[in-house]
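Omission of a single protein chain aside, the complex is shown with its protein chains in their original locations.
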Amino acid sequence: MIHLLGIPYDKNSSYLRGPALAPPRIRQMARDGSTNLFSERGLEVKEGKIYRDLGDLSFESSNPESVFHQIRDKVSNTISENNRLFCFGGDHSVSYPIIDAHINLYDNLNILQFDAHSDLYDDFDGNPYSHASPFARLMETGKIGTLTQVGVRTLNNHQREQAEKFGVNITEMKDFTTDFLNHLNGPLYISLDLDVLDPAFAPGISHHEPGGLSTRQLIDLIHGIDVPVIGADIVEYNPTRDINDMAAMVSYKLFKELAELMNRNV
Amino acid sequence: MIHLLGIPYDKNSSYLRGPALAPPRIRQMARDGSTNLFSERGLEVKEGKIYRDLGDLSFESSNPESVFHQIRDKVSNTISENNRLFCFGGDHSVSYPIIDAHINLYDNLNILQFDAHSDLYDDFDGNPYSHASPFARLMETGKIGTLTQVGVRTLNNHQREQAEKFGVNITEMKDFTTDFLNHLNGPLYISLDLDVLDPAFAPGISHHEPGGLSTRQLIDLIHGIDVPVIGADIVEYNPTRDINDMAAMVSYKLFKELAELMNRNV
Amino acid sequence: MIHLLGIPYDKNSSYLRGPALAPPRIRQMARDGSTNLFSERGLEVKEGKIYRDLGDLSFESSNPESVFHQIRDKVSNTISENNRLFCFGGDHSVSYPIIDAHINLYDNLNILQFDAHSDLYDDFDGNPYSHASPFARLMETGKIGTLTQVGVRTLNNHQREQAEKFGVNITEMKDFTTDFLNHLNGPLYISLDLDVLDPAFAPGISHHEPGGLSTRQLIDLIHGIDVPVIGADIVEYNPTRDINDMAAMVSYKLFKELAELMNRNV
Amino acid sequence: MIHLLGIPYDKNSSYLRGPALAPPRIRQMARDGSTNLFSERGLEVKEGKIYRDLGDLSFESSNPESVFHQIRDKVSNTISENNRLFCFGGDHSVSYPIIDAHINLYDNLNILQFDAHSDLYDDFDGNPYSHASPFARLMETGKIGTLTQVGVRTLNNHQREQAEKFGVNITEMKDFTTDFLNHLNGPLYISLDLDVLDPAFAPGISHHEPGGLSTRQLIDLIHGIDVPVIGADIVEYNPTRDINDMAAMVSYKLFKELAELMNRNV
Amino acid sequence: MIHLLGIPYDKNSSYLRGPALAPPRIRQMARDGSTNLFSERGLEVKEGKIYRDLGDLSFESSNPESVFHQIRDKVSNTISENNRLFCFGGDHSVSYPIIDAHINLYDNLNILQFDAHSDLYDDFDGNPYSHASPFARLMETGKIGTLTQVGVRTLNNHQREQAEKFGVNITEMKDFTTDFLNHLNGPLYISLDLDVLDPAFAPGISHHEPGGLSTRQLIDLIHGIDVPVIGADIVEYNPTRDINDMAAMVSYKLFKELAELMNRNV
Partner (left out) sequence: MIHLLGIPYDKNSSYLRGPALAPPRIRQMARDGSTNLFSERGLEVKEGKIYRDLGDLSFESSNPESVFHQIRDKVSNTISENNRLFCFGGDHSVSYPIIDAHINLYDNLNILQFDAHSDLYDDFDGNPYSHASPFARLMETGKIGTLTQVGVRTLNNHQREQAEKFGVNITEMKDFTTDFLNHLNGPLYISLDLDVLDPAFAPGISHHEPGGLSTRQLIDLIHGIDVPVIGADIVEYNPTRDINDMAAMVSYKLFKELAELMNRNV
């Protein structure tokens, strides 16, 4: 079964706070009565049937290192071959402990990251847990099979060097194709930073980076994945910048589509 | 000549009110001075020349059944072979009496419905006139030639069964093609629920369902229709959710493009 | 080197004011810390290195004719073969004096105009400097090599006649292709009216005209230009209609992509 | 102990939907971390200590009559001399069954209603359960001790007649004084329609009626009440019209101040 | 009888456009169904009974001088001892021709101006019809009995000199009292610039000047006027800056209260 966990933490953000408020807002979309529980391909993503909601993690301390360990421990204790985990962030820094916990369960874990940014900074503001660095930290472990990034449109020189050093496969928006779908391997973990979408589709994010995917394109990409997906997260939804809950609803829809993928590959 | 009628009714909505406020807001876009009266293909959609504005229907009672009959009577008294009707809703429930009136004038009427939802519920909240059910009601009459739905992305099991039972042709967003354009037949009535668009393009709607058409795609589809169009409506515009009149302007633009189509095929 | 000049003037606007507030808002996007200075193709668009910021023009009088001369004189004194100018408007009327100044430096100057409107009115409200007329004025000089308009979707009869009279090449949205890229000639001046984008991507504009380009499409078009670009402007950004600085960020991103083009072709 | 119950129902609203979404939004304000749990007079309004949260009522049917009975039964089963109930609506129609249940427990119950409207319509749209009529229905029972309305600014002839017929004490905004505080009697039930506030302070309401109380005035009035308060509700908060959760936070603050009053008088 | 006239003109505005869109938006508030037609003191302000709606003035030319004459002629032809006029602007420049027309009908006309600004500029941007100058122009005629300004909070040296020169009675916000009510004389014309209110109460204005009246205070002041009121206008409502039609509703409410005053003193 899939477990759903909210991780309301955003103190590793470099620009704005807000993503800590995301989990309850996304969940609320399922209850408002404006849409139904079905994924586009016909799965009723019903609590109790398809997933179990573990609620939100409550932090003992807001210290980044302590938070890292608490998230990793919680994830480690939750996941198993039969129990897959879906997380609502939080800023993107939460993906570091989440995926780090998965490495111990899955040899050669592959990561598919939808993101406007590569998040590969060696050092950002002196904070190793910064939301600008999670994938640098993960690649440094040497335990990641492949890292595929899709939707990136903000590479600077440093990040290009990091990407080369770590052998990251990047599909930049400036030469976007769906070719990467043919090169994915399982077991696959999907980390979805909402800012991979153009801000027109998801205004509720901290870092507006124009020129992104449309929601339609992103859903079609998700439908195009046919390797086993063993975990996923949706991060960086920031309710304080949202308009009419527009990005909350996008997040909820993406949750249903990704959950169907995780459910299908059990 | 085309007649324009506003139908300010939204009490059959299941989630939010607001579409009753739509007609005057859409009309205002023609007067604000921020755009001109021309359709993209060069028709000046001028009141008095291309269409006559009948104003808004005023309801004697807000009871759903009484409203149904009042709309149907008004439409029946307005339309004829030479007088075509364009309606601004209101929620989608108004299309039931509008189209029902057309059935009596046109044998084998065909319907093209642009919509995020199939609106085929057999029963929703016990209200047979619900905005979730108009096309179930219409198909039950047995008098509809074909019903073609485009842009749907919310089918649950019940609606899939209803669609199969009624023989509805659905182009879902998840496998969108423009192929349906080759299979349309006249006489054609077009019912356009604004939520067929992605909420990014038309935020002023009650049910945000991400992953829809872009405005550009929708206009291009309209331009691709080459069978006789004998009536049309634009429904579910909800000013209380709109931003800077963005969706009001989209509605007005779609009105011009559809009016050109209705005018061309007289 | 590229020079950056803000032209905070909007009194030639026919509908709303606001674009005069644009220059400082766009510049601020570079400093907020939510994005970096790199163009998508890897140029660090850094002040002092790639461009020099001349600040905003300060007007002695708000009279349209006096403003025309002040802008043209300022631009004439700034540009030379080695000094290219990038301007942030202001409404589109400012492009008339800017380009007029360039005609004296470049024989056979070619113009690429991204715009929802052709801005070719012979007369609008009796104001020859109206933001609806700059390209009529420029074509009347007889000194423009070619004028290519892309993204137009509001042509009325008068503007079609004007376009024919002046031999303007128009790629309308209704039959959009990227074919025009193969027919561009240098030296090229690019005038980018932000409303070429669909309002979903750039809500901060005065004239919402649905059915435009996506930001992604526009950036890809810019990347497709391979003739020498000797000047550019971004106009009609209106902060009073913007949401969360969404269009300010789009403007800043387009500035970086266009600056890279201007820098590459020196 | 105080019990907290959410009543997510708004189908008796005459103009807009939305209040059904209120209860989870108000509760969320306690968790966001932007404010603390203390009332202004120093009570820590902590769940488990001061109140028990019963969650939201879930409706078997959306039929107004059935809803009336379900709410009344639930309230009847919850309240006792030692168990006081605080409800988050929902539109104002929910106060009818809530207070009706209290009448059976308290002889001569007195009601203090903060509201822009008197809600005394004998008949509105033919719906006896309309949110325009709850206090007409309650007064018709003959079991209410006194009804005191404060903040009213929309009386029409019919409502003035109803008020006179039922002997309602009204402090209209046009001649506002705090005099009514000297004439209150216990046991007192407080029904607080958020639109008693000027829309500037609580934009998230359906019926904007300018000229209302400031939040400060309303809190000071609450602090001025010194008779035993045995129950209370906050109704008509409409998240779909709110800005930055402004009215959600007002609702949460008023909840703390009213809870302190209910706690103090046990 | 009272006549209602909309004057959709805003080209004399120095900062933003938008007030030209005001008249239909304010009228719409009467039809939306969220409030009733009654003034707070019990008059049903019904079209046909209390006032006749003349619709909006349509301008032959947008030239300021021509507009001045067209407005003045229209007003002159409409008003008489028995026919009083209520105008919805438009920016404040429209009050100059409106009041100028009244001077010919009423000797010794007195003006009560609610405004954040004194609008007494001798010259603003070289436009004698500027919305910064109408009351300078009117005082220069020598035919105004008294000019009383209430709510002003932006006086610079020049405007203080102008006020002294013309003998204007100003109640500034910094030393606000209701004393001016005791010194009013009839016949009185009331010109209400919506920005007299604090922007919190009326966000839909061009010039946000904090520290203004509350809507409640303003209504109470209107209720305190007991001299004959022979005409009135509400100006500077700018829908492009409004939020949820908040200021539109304030304008409509003020219309009802002022209309009651004009009706009472016939």
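Think of it as A, B, C, D and E in the order they're written, each chain with its own count starting at 1.
Here, a residue touches a chain if its C-beta (ideal position, glycine included) is under 8 Å from a C-beta of that chain, and two chains touch if they have at least 3 such contacts.
Predicted model, so just to flag it, every value in this text is computed and none were measured.
Put simply, the hidden chain is in touch with A, C, D, E once you look at the whole complex.
For the options E:G6, E:P97, E:P187 or E:G212, the residue in contact with the chain missing from this view is E:G212.
The chain omitted from view is touched by exactly one of A:H117, A:R241 or A:K256, namely A:R241. The omitted chain makes contact with chain A at the following residues, 13, 15-18, 61-63, 125-126, 240-241. Residues of chain D that touch the chain left out of view are 32-38, 40-42, 44, 198, 200-201, 214-216, 219-220, 223, 243-246, 249-250, 253. Touch with the hidden chain on the side of chain C covers residues 20-21, 24, 28, 31-33, 240, 244.
One rule holds in what follows: only the chains that are shown with their structure count from here on.
By the document's definition of touch, common neighbours of chain A and chain C comprise B.
The chain with its Cα centroid farthest from the Cα centroid of chain D is C.
Mean C-alpha position of chain C lies 39 Å from that of chain E. Note: centroid distance chain B to chain C, computed from Cα atoms, is 37 Å. The centroid of the Cα atoms in chain C and the matching centroid in chain D are 55 Å apart.
Of all residues in chain B, those touching 2 or more other chains are 15-16, 32-33, 198, 200, 214, 240-241, 243-244, listed in ascending order.
Chain contacts in this assembly follow no simple pattern; the graph is neither a line, a ring, a star nor complete.
Applying the touch definition to every pair of chains gives A-B, A-C, A-D, B-C, B-D, B-E, C-E, D-E.
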